[in-house]
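Let me give you the structure first, and then I'll get to my questions.
What you see is the complex with one protein chain gone and the rest in place.
Then we have subunit A:
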Amino acid sequence: MTTLTETEPEAAPVRKTAPGARRLDLRRVRWWRGGVLGLLALYFVVPLAACFWFTVYDSRTHQFSLSPYGQIFGAQGFTTSVWFTVKVALLTIVIEYLLLIPAMIAVQLWLPRLRPVLESLAMVPLVLSPVALVVGVNTVLGWGTNQDPGTPLFQLSVDLRDPNTPWILPIVYVLIAMPFAYRSLDASMRTVDLRTLVEASRGLGASWPLTVWRAVLPNLRTGLLSGAILTLALVFGEYTISSILQFQPFSVWIVEDSQGAQSGQLAPAVSLLSLLLSWAVLFLVSFLGGRRAVVGTDRSSA
């Protein structure tokens, strides 16, 4: 078999560090820049430090103790509320992506003129007050439950609010998380030549579902991950809607139940721990995203 005799010598060098990554040289940071950064750091650090101080310092005994953190996992209702929230968050993410991914791919490939429309629709929830939203939802559900028992509308309204299968929460959360998920996915989609990827995959014999699964989604991984994490954080922190709809996810548990624990230190300890956990996850996503940019989608060397 004939083989090509040589390859052109200008093979792209293997990049080992992310483009643009520079070591921070503290000597070059001017005093005023340092001042601005310091103020910003104080803005974030002081409340957190105060919160941490409150959780570990007992003003009556004047002793330090990490015991509130030890009590978290054994606190009544903690596991149930966390598990409930995780289920709602996962459902929210799944519904959100089932709606967004096909719509965004379709707009990008066949209906680019609808892109501004989709973008505007996805951004609407940013200007929608959660209170207004939940009052509307509550009114509609109430109207459903006022129907004759046994009618489909009555049953649907009841099922949607069933504490064991709280479908109404992910449905509403999809709306309020839409801007974040859309932005994350859109940013990812702009870094790939979606049409060529799709056509290459289809031309090689992949069906549409396989094309999306094997050729498109792996290249949107960073956006998918970022959108999912933002949605998770939003669902974990959301209080108004779940409280008015009388569910008890994590945020409602912190406010309503954990307050009853000894000396009131448990609630801020839980808040602090969940905040640190969220940050850790976000850093992890950011780190993976950075690596992804180098390993997968950077074509500048071509």
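Just so it is clear, a contact is a pair of C-beta atoms (placed from the backbone, for glycine too) under 8 Å apart; a residue touches a chain by one contact, two chains touch by 3 or more; residues count from 1.
Here, contacts and distances are computed from a predicted model.
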item	value
Among "(2Fe-2S)-binding protein", "ABC-type quaternary amine transporter", "Phenylalanine--tRNA ligase beta subunit" or "ABC transmembrane type-1 domain-containing protein", UniProt-listed name of the chain not shown	"ABC-type quaternary amine transporter"
Touching residue (missing chain; options A:L126, A:V158 or A:L204)	A:L204
Contact residue for the chain not shown (choose from A:V88, A:A215 or A:L230)	A:A215
Selected residue (touches chain absent from view) among A:V192, A:I254 or A:A269	A:V192
For subunit A, residues in touch with the removed chain	1-8, 10-12, 14-15, 192-193, 196-197, 199-207, 210, 214-215, 218-219, 221, 294-302
